[in-house]
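Up next is subunit A:
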Amino acid sequence: MMDQELDRTLVSIFNEMEKVDYQQKSPRRLRVDVAPEALPGLLELLKGKASYVHLSAISCVDWIEEEEFELVYHVWSYEVNSLVSAHTRIPREGACYLSVYDLYKPAGFFERDIYEMYGVYFEGSPHMEKFILTEWNGPPPMLKDFDAEAYVQDTFNWQDYQPDWLKDLEEAGGGVEIRPEDVRR
Partner candidate 1 sequence: MNMITLIVALPLLAAFLLPISDRALGSVSRFVGPIVLLMNIILIMTLWQKSEGAPFALALGGFRPPLGISFYVDQLALLFALLVSILALMLWPYKADTNPRVFGLMLLLTGAASGMALSGDLFNIYVFFELLSVASFGLVASLRTGAAFAATTRYLIISGFGTVMALTGVALIYTQTGTLNLAHLATLAPQQLDNATGLTAFALILLGIGVKAELFPVNTWVPEVYATASRRVSALMAGLVSKLAVLVIVRLMVLIFPQPEAMQLMLALGVAGVLIGELSAWRARDFVRMLSFSSIGQLGLVFVAFSIPGEAGILAGLAVALHHLLVKPALFLLAERWGGSLGRLEGAGRRSPLAAGLFVLFALSLVGVPPLPGFWAKLLTIVGLLGQAAPLYWFAAAVVLVATVAEVNYLFRFGLTLFKREEQSAQVHKPHARIDLGTVSVMGVVLLTAMFLIAPLGERMQTIADQTTDRGLYISTVLGPVGGAR
Partner candidate 2 sequence: MSDLKQIPVVAKETGKERTNPLANVFDELIRFAQARSMFMLHYCTGCGAIELPPAMTSRFDMERLGIQPMVTPRQADILLITGYVSIKTLKRIILTYEQMPSPKYVIGICSCTVNGGMYWQSYATAKKLNEYLPVDLYIAGCMPRPEAVIEGLRLLMDNIKSGKSEPWKDYYQRYDYYLGNQQHLFGDDWQTPTDIIGEAEHFGLMGPETEGEHTRLLQQHQQPLEPHKMRLK
Partner candidate 3 sequence: MMTLITELFLMPLVAFVIGLFMVLMMRKIGARLQRRVGPPFFQPLIDIIKFHSKETQISHGLIHDIGIIMAVGGYIAAETLLPVPGMDGIADKGGIIALTYFLMIPSLGLALGVGQCANPNGSIGISRALTAMLAYDIPFVIVIFGVSWHYGTTNLVEMVNYQQANGWGIVEMPILALAGLFTLQGIMGKQPFEIYVAPAEIATGPMVEMGGKYMGGLFIMQAFQFYTAGVLYTTLFLGGGENWPTFLMKIFIVVSIPIMIAYMFPRYRTEDMLRLMWKWPVIAGLIGLALVMH
Partner candidate 4 sequence: MTLLDGLILLALISVLVTMLGYRLPVIGWLTSALFAGQLLVLFLMSGLGYGGDTIHSSVALSIFGQPLSWRFDALSWFFALITIGAALASSLFAAGEWGRQYRQNGGNPGLLQFSLALNVLTMLILLASGDLLALFIGWELVSWASFLLMAMAGGAAFSWAMRYITYATGGAMAILAGMGMVYQMTGSLQYADLMAVAGQLSQAQVVILSLLFGSGFAIKMGVLPFHLWQAGAYAETPGPGTAFLGSISSRMGLYGILVVLVQLIGLGRLIEIDISFTWLSLRDLLMWVAAITIILPTFTALRQNDARRLLAWHGVGQGGYMLLGIFSATALGSSGGLMHVFNHATYQAALFLSVYAVVHRTGTADLNKLGGLVTRMPLSFLVMLVGIIGLAGIPPMNGFVSKWLVYRSLLIEGMPLLFVASVIGTLGTILSVYKLIHNMFLGQLRAEHSEIREAPWSMMLPMLVLSLIVFITGFMPGLALDWVAAAQAAVGLPVLQHSLGGVEMEQGGLDMTWLVAVLFAGFGIGALLFYSTGKTRHVNQLDNYAGGHFLTADVRYHYSDHFYAGLMHRIGHWYRESFQWLESVLISLTGFVAQGASGFYRIVQPALLMLVVVVLALWVVR
């Protein structure tokens, strides 16, 4: 269990860097907000000095109003058994960021996924071609300004609904226990 006050090494790291604010979200989770250009350095220190060796995920949040993407790097330490999620904000237009592939090999997949889903290009990531949506050539679908429902409405068409499906069933001798009208809304 991580003791209440912060680990000395973490504290020393954070003091080294300027413009870093951190808060203890829960006994095992620490949230760190850092400037985009400082993030790789932070990760390097976390990995090198503070035994945070496992990058479990990179997630991306689309703040459409503030015209920004928020990248969150979740790194985990096996010795201290605690998670640090480093948050950073990058501009939304023409979003591109530095890859941390050389620090954490799994980053390759996460960056590729984010590039496909959000359009954030990571320089230095080994393969940035299409990953899951091989058949998709529309805009990055996870963006907030992409209206999936509208896209679905105009590309797909629907089964025509047969209103009297229950009558045919009853003619054939079958039936349902709960009538459609009093199905719980």
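Selection rule: all candidates are chains of the complex that A comes from, given by their letters.
One rule holds in what follows: a contact is a pair of C-beta atoms (placed from the backbone, for glycine too) under 8 Å apart; a residue touches a chain by one contact, two chains touch by 3 or more; residues count from 1.
Since the model is a prediction, treat every value here as computed from it, not as a measurement.
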Out of the listed chains 1, 2, 3 or 4, which is the one touching subunit A within the complex? 2
Looking at the complex, which residues from subunit A come into contact with candidate 2? 132-138, 141, 148-149, 151-152, 155-159, 162, 165, 168-169, 172
